[in-house]
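Have a look at the structure below before the remarks.
What follows is an incomplete set of chains from the complex, kept in their original frame.
Each chain gets a letter, A and B, in the order it is written, and its residues are counted from 1.
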Amino acid sequence: QLSSSSYKFLNLYGKNLLLVWPDSEAEKIVDEDIEVAVKTKKSYILASNEWKKDPTSFKVKGTEIGTNKIVVAAGPCAVESEEQVVSVAKAVKRAGASILRGGAYKPRTSPYSFQGLGEEGVKILKTAGEETGLPIVTEIMDTKDSEVFKKYVDMVQIGARNAQNFSLLKEVASIGKPVLLKRGMANTVEEWLQAAEYLLYGGDGNVILCERGIRTFEKSTRFTLDIGGMVAAKMMTHLPICADPSHPAGKRELVHSLALASVAAGADMLLIEVHPHPESALSDSEQQLTPESFEVLMNRIKALASALGRSV
Amino acid sequence: QLSSSSYKFLNLYGKNLLLVWPDSEAEKIVDEDIEVAVKTKKSYILASNEWKKDPTSFKVKGTEIGTNKIVVAAGPCAVESEEQVVSVAKAVKRAGASILRGGAYKPRTSPYSFQGLGEEGVKILKTAGEETGLPIVTEIMDTKDSEVFKKYVDMVQIGARNAQNFSLLKEVASIGKPVLLKRGMANTVEEWLQAAEYLLYGGDGNVILCERGIRTFEKSTRFTLDIGGMVAAKMMTHLPICADPSHPAGKRELVHSLALASVAAGADMLLIEVHPHPESALSDSEQQLTPESFEVLMNRIKALASALGRSV
């Protein structure tokens, strides 16, 4: 008789997996439907590349993430109005972005800051996505909102401040959409992979990890983009990796260099804040690029990707 | 005509407050029911001691927090069984603790770690509280669980990993119970006060801030207990302050010294993990004290408090 806490059946990446704890009785399980038996003592088992050597790729609507082609998601920090989002969506698409980003539910340090348009904002994003043909990614903050995300959103973002909100991770795993999982600003690479493990364990394997800067003593940038941690993670997991150069920069002037560095280090995706009029944005006004500056950056990224044998 | 985004009426600490943004039209509001007009440009307005000079104190059932008497909350990291909790509750009460702590919903870094007994655990805690007459404090992790907390819990804890889970902060403000708000492991003192501001802005002023260690490069302890940050916070707010010496210690041997240091630095409350058999605990087995060691610690705390002109 086997304890169910020593093994678990799950279907991931189209395969029937049996997850067994090493040295447990469950190692004896024999079942002809099992295609892969995953056994490891790592704290992130399913996210580890020990059992799955090939890099994971998946589609967000028509856009494939995790291939040789670098995917750029761009858009405003916060959804402010339909006009704003549609105008940015068209601009970033023209410049080469293939996913539209924008915040509807906004995690703000102060209760006095703009808290986002909520469901209304998600619908605006959806409209802009449909007008441009771009899939949309936006952040979820509350387990109660999962129905909204099921209905309207193409890719669910878990933000840095909820990176260890385990209730939310479990809920998101059940939505059944691709997930962009940001690293918490004080999370080690290992903890980041363990957060991803919650998603994979919950049955959702279409996860991309997103480095967005960690908290350090240095204050000339808003956060410290941990390129080394991103590279280390890539060596530990089969999941693709994204970099967000906007939040660590904190200042528009630094975004280009951090984006280029991320691509050179091997990022599979970039998440960049672009606003039609950054100076009057309701949040993160210092770090959002203008559409013109974003276009210049895209051209630089394309040249760089090509030198690295990749495309955008 | 006044924009509602430039002012807010609320009742806090039994007073009718008018919160106005400095330099806004709302400064002209005249209303005879208003007892205090709060105006400040700080990012934490209601939590600031600029408008409320007297230290805040409040009762958790019979136990008053924020007075000259230091309050000690003790109990197991996780609720494992009724027998375990009741036995610890009796022991810590005997040694002088006046609140019972214990985790029912557990935030665990790995999905493979014990996730807690959930609502069942809360009920066990409630039973142990009733048997000993101790009020209980336990952590909430999901906005969906607020009914359980309304029904059974005397004090709601927000954990370090949810310290900037703003949806949860808003939900907890509506429960109407005293709150123990842990500082996030990468949050500045100012961000910690802004998290408290979410609670006060939501109408709940019975909040105690809890320092539990921040993330630094040092690894000889699990986290770095930021005594200086705790003292700095005390100078910025009217809210009482708690210290959790168990989590930063990570090792039983360090808990006594960190607890004593916290008291010497002015903590109003301590939160200490005690387990009948720490070595076989389902979580944090390294850092939980035995009931015997806790009793020794309580005696040392009493002597120290007395030398500082306080009591326990």
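What we mean here is this: contacts are C-beta pairs under 8 Å (C-beta built on N, C-alpha and C of every residue); 3 or more make two chains touch, one makes a residue touch a chain.
Please read these numbers as outputs of a predicted model, since none were measured by experiment.
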Original post:
Wait, 2 copies are placed, so what's the full copy count for the complex?
Top reply: 4
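Here is the rule we use: only the chains that are shown with their structure count from here on.
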**OP:** Mind checking the rotation angle between the two copies, chain A and chain B? C-alpha superposition, nearest 5 degrees is fine.
**Re:** 180
**OP:** Calculate how many whole Å lie between the centre of chain A and the centre of chain B, each centre taken as the average of the chain's C-alpha atoms.
**Re:** 32
Subject >> List of chain A residues in touch with chain B within their complex >> reply: 43-45, 105, 107-112, 141-144, 161-162, 164-168, 184-186, 191, 194, 197-198, 201-202, 214-215
